[in-house]
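Here the complex is missing a single protein chain, while all its other protein chains stay put.
Take a look at chain A:
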């Protein structure tokens, strides 16, 4: 059985962030080796400022109350938790170039790499998930 979970994060909304980080932290807490490849809008999820204000999908703003009521942790808290549990963050170099971003725009301790960096990790991972 594979002990690796590989995740591709390619969308930048609040819901996308919860899907990515909940699965990632749960997997890491279950002793899995986890890597997330952040590409395109997925980069928002680890952007120092961006991650504090991720948008709700249009028309779903009413759910903000539900999130607060259910005591759901904030995204920056989950980011920190994931890193603490050893989840590896890989930011996509190509997208960073396109968007004119540097490593300093993101939370600390991330790797920057290309598709091959992720594929190398994912080649024997099960499952590989895309959000």
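Simple rule for what comes next: a contact is a pair of C-beta atoms (placed from the backbone, for glycine too) under 8 Å apart; a residue touches a chain by one contact, two chains touch by 3 or more; residues count from 1.
Note that contacts and distances are computed from a predicted model.
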Name per UniProt, for the chain absent here [options: "Protein GlxC", "Rhodanese domain-containing protein", "Cytochrome c-type biogenesis protein CcmF" or "ABC-type dipeptide transporter"]: "Rhodanese domain-containing protein"
Hidden-chain contact residue, picked from the options A:11, A:25 or A:128: A:25
In chain A, positions touching the absent partner: 22, 25-26, 29-31, 70-73, 81, 85
